[in-house]
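Just dropping this structure here.
Just one protein chain is left out here, and the rest sit where they should.
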C-alpha cells in the first residue's frame, strides 16, 4: 500500500479522497493555489504545497508543478480527483514516467476514450450500441449529408469534448452552418481541437450511466446505474440510483454493454460509461466514457455499500477484488443534489462572494461532501460546486422525502445557490414519476423563485432591531468576533 | 398516518425521532424541563411544552403532565424514546385510555417482560434457553441453596430491574448475605420493588442481543444481532453488528429464539431480546427483553438498511411489513461508540459543565446522533450520554479504522468525555480479535490516560500568547462574541 | 417600528417581552425564544420558527422554512416617508454594564451615527449611537451609573 498520496485537486473531492487515504493509514499531500491558502482541503492534509497563482493553468492544471510537489514531498502516488487533470492522458503518462503511481486507468485507456470520435468507432467494433451519426467528417457538405441521412434534430459536438462544451443542437438544415461554426469555436477554445462529430439528437432522452470498476488482474464489474437526467446547460444537477426508468432486463443488458465498453479499452480502476436511453423505444446508446471517479459516485456507494474512493486506491496499489459481479446488489435508493453557487432565476449564472453563513444538514442517511466553511470566499476561478448533498432511503419516496427535508435544513448566505430550485424540482410530479428528460429543466420546468413569506419578513425586521444601535460588531462579515484574540497569534511577546 | 406526535423524551433520541416524524410529514411536539429551555430538542420541534422542574419526577417521568401536554397540543400519538417512561406499562396504559396511540408494544407486553422473574418463567415455557438460576425465592437460606445448586459465582439481581441497577456478583457463600442486602436496597430505591432473583454468573460471557420487530398484523421478524460486550458498570459503551463471535448457524438459532421470545408475549413494534453467550461452550441464554427502541439501534439501520424509528411510527399507525424474514440481510459492518460525559480515569464518574467547544466528526459512512451543541450545559439531572457516533464499513477492519478516525475528529471541551478511552479500546488487540467479554474493561483493560504531547503543550502555550493582553473577549465562556447584537433582541425600540 | 424591505413594509410593535408584527392587514404575535449569531428562534403565531439572517450592507440574507431570500433594506429616510408614527424613540442598553460617558444633554440636536453615550462592561466599550437625526428628549442615566440589559438609556424625538 502507498505511504503518501498527493491529491491534485481542491474542494470537496480533495477532502473526500483525503478521508479515504486517512482511513487506509496513508499520509496526504494537498496542493493549492494562492486563492486557496486557507481552504479546508489545505488544512485537512498532512502537508500542503503552494502551486502558484489562482488561474488553473498556474496551479491545478500545471503538470510540472504538481509532479514537482509530489517529488518534493516524497509522495508515491497521485490522485487526480475529477475535472482538472483527471482525464488528461499526458498527465497520467507524466506521473508514470516520474515513477509515481497514477490513481486511475492507464494513459492509453484515457486517450482511447478521450476522443469522442475514436471512442465511438471502438464501441461500434465492440458491439456497443452508439447514437446514429457520423465522425471524421469536416466539410459543411459532409455534415449536411450526414444530417439529412440521420434526420433532424441533430447534435454537433467536439470530438475532444466533454462537459457539454462545444456542443450544439441543430433543429434544421438552415441552422447547420452556424451550429457547426459556433461549436468549432467553442471546441477550439476549450480543447484546442476543433474536430466535430454529428449524431442524431434525441430530445426526450434520459441520461443513464453505469459505474464500472476494474482491478489490475482482469476483473471488471459494474456497480449498476445512475440516472442523471435532471440537467441544465448539459450539466447534471440531480443524480439517483436505481433509475426509475430501467427494467431489470434492460439494466442487465446495459450493465453488460458497459463492461464490454470498458474491456474494449483494457480498463482498470473506476470509470463511468454514459448512455442515453430513448424512453419511447427504450433503446440505449453509448454516449461516452468518463475515465475517472464521477462527481456523483456517492449514490452508488450508498446503494452498493462499497467505498469507491478507497477501492480506487486499493486497486492502484494492486489489490484484487474479493467480489464478483454476482456478489453485488442494489439495496434501497440514493439521490444526490449538487449544491451550486449559481442563480437559477438568472440563467444559472455562477454567484461569487463570501460565505456569511454556511450550515449543512445532518441526520441519519444524510451525507454532505463539501469543501467550504463559513468565511470562505467563492471565487470565479473554479467550478461553482459548493457541496454535494446525498441521501439514502429504503425506497425512492423515502429518499425524496429525506432529500427535501435536508435541503430545507441547508443554510447558505453570501452567495446565491440552487437550493430552493432543487426543492421545487423534487416536489414536481414529473420528478416524482421519474418522467424527466435531459431537456426537462429548459423545456418543461419553468421555475420562478417564491415571494418572501410573512415569517421571512418578520425575521428580517427583528434582526434589524438587534443591530440598529450597535456598531461594535461587524455583522456584515458575519465573523461573530473579528477582534477575537484568536485572530492575533502573537499579541504579547517576551 | 398520524398528524402530530409528542416525543416524551430529550437529547439525541428525541431529535432522532423528530427527524423520522418530519420525514413522514408529521408535526412534532417536544416536552422539556426548566433545565432544557434552550435544548436543541426543544428548538427542533414544531411546538414545545414546558413540563416543570429539572427533576425527572417533575418532568420527563411525570405521566399526567405529559398526557396533558399531548391533549393541549392535540397530538394523536406519543413516542417514549428509551429510558424515562419507555418501559413503563402504566404509562402505555394511560396513553391508551387517553385515546392516544402509544408508539411501542402493548402495555401487557411491557408488563410481561418488565418483571425479570416472570419473564424468565415465560421464556422457559416458550422453550427459550435461560440462565440456570432460581426466581420467586426470598429467604437467605433459599438463596444459599439455589446458589450452591447452580454453583458460584452467582448473580443476584432485581426482579423489576434493568440497566445494571440492583445487581450484584457474588463470588462465594460468605459474601452472599451482603450481596443480597445491597442489591435489595438498590432495587428498592430504583424500582420500589425489592424482589430479587439469582442466576449463574458467567464471567467471560458476551452480551449479544437480537433486534426484533413486529407489525400489528402478526408479522414478526428479527433484524439480526448486536454485539454489546464492551461495557463498564454493566452498561454498554460500544456496540457492533455483525457479532465477531457468532457463526451463521448460531445466528440462525438465536434469531429464531428471539422471535419465539417476542411471540410468547404477543409482541409488536421494536424490541430487543438480550442473550448472554458463553464463548467456551458457545451456549446462549435469554437475559431479558427491552420493550422499546434501543440506544444502539443505528448499527442495525446501517447493516440492514431499514429506518427503525420510521418503522416504529408506521407500525403504530397500522402499516404492514412489506418484507419477510427471508428478504432481510446483513451487509457490511457497523459500530457505535457512546460518547459519555464521564471520566474513565476516575471510575467513569459523570462530568458536568458547559460545552466550551463541541465539534462532531463528519464524512462518508459516519453518523452522529447528538442532542447538544456548543454552549449547552451538561447537568447532573440526566443521563451523561452526549452523543452516539456510528460508522459503517464494508467489513469490520474498515469500520474500526473509520471509527478511530472519527473519534480523533471529535472535539469536546468543557466536560471530560470517554473519547480518548474509546480510541484505546478500538486499538486494543482483544477488541480487534473480537475477544471481549462484558467484564473485559474492569478485569483486563487497565486504561491510563496518555501524557500530553509536545504538540499539545505548544498549542496551549501559543493560545496563551493570543489571550495574554486582550481582555475584551470572554474566552472562558467560549461564546466568540458575548456582545453580539444577536444577544440583544430589542436594543432599539420605537 | 416600521422597516422596509424591497416593496414590503413590516411593522413591529413591542408587546411586553414579545412583539406584534404587522404586514398590510395581517397581524401576528411574535416571541423571541433565543437569538445567537445569525440565528433567531422564534414563536410566530404559536409555531416555532427558526430563522437565519445575515447582513451585508443594505442586503439581508434570510432563511426561513428552508427558503432563502436576499432582501434590500430601504434607507431610514425612505422608512420615515413610509411610516407615519415615528416620533419618540428609546435607546436601550444592549448589555448590563456601567455608563462610561454621556456625550449629549437633553435638547441637543443629534445626527445619525453620532455617539450619544458609551457603555462599559467586562472591559469592553459599546458606543450607543443615534439611529438617525433627531433631538435628545430625555436622558435616563448619568455617567458612572450601572444599568441593566435593555434598560432605557435615552429618548429621542424629531427635530
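Note that the chains take the letters A, B and C in the order they are written out, and that residue 1 is the start of every chain.
Quick note on the criterion: a contact is a pair of C-beta atoms (placed from the backbone, for glycine too) under 8 Å apart; a residue touches a chain by one contact, two chains touch by 3 or more.
These numbers were taken from a predicted model, which means no experiment stands behind them.
S.K.: Out of B:101, B:290 or B:417, which touches the unshown chain?
M.R.: B:417
S.K.: Looking at B:90, B:329, B:395 or B:456, which residue reaches the missing chain?
M.R.: Checking each option in B:90, B:329, B:395 or B:456, the one touching the absent chain turns out to be B:456.
S.K.: Quick one: say which of B:103, B:180, B:334 or B:407 touches the chain that got left out.
M.R.: Going through B:103, B:180, B:334 or B:407 one by one, B:407 is the residue touching the chain not shown.
S.K.: Name every residue on chain B in touch with the hidden partner chain.
M.R.: Contacting residues on chain B, toward the hidden partner: 356-357, 359, 407-414, 416-417, 419-420, 423, 450, 452-472, 475-476, 478, 480.
S.K.: What residues on chain A make contact with the chain left out of this view?
M.R.: 38, 43, 45-48, 375, 471-472, 474, 480-494
Here, only the chains that are shown with their structure count from here on.
S.K.: Return the chain pair with more inter-chain C-beta contacts, choosing between B-C and A-C.
M.R.: Looking at contacts between chains, A-C has the larger number.
S.K.: Take the average of all CA coordinates in chain B, do the same for chain C, and state the distance between these two points in whole angstrom.
M.R.: Once rounded, the distance between the two centres reads 46 Å.
S.K.: Could you tell me the distance, in whole angstrom, between the mean C-alpha positions of chain A and chain C?
M.R.: Those two chain centres are 45 Å apart.
S.K.: Could you say which residues in chain A touch two or more other chains, in rising order?
M.R.: Residues 462, 465-470, 472, 475, 480 of chain A touch two or more partner chains.
S.K.: Got the chain C residues that touch at least 2 other chains?
M.R.: Those would be 1, 19, 32, 35, 37-38, 40, 91, 94, 124, 126, 131.
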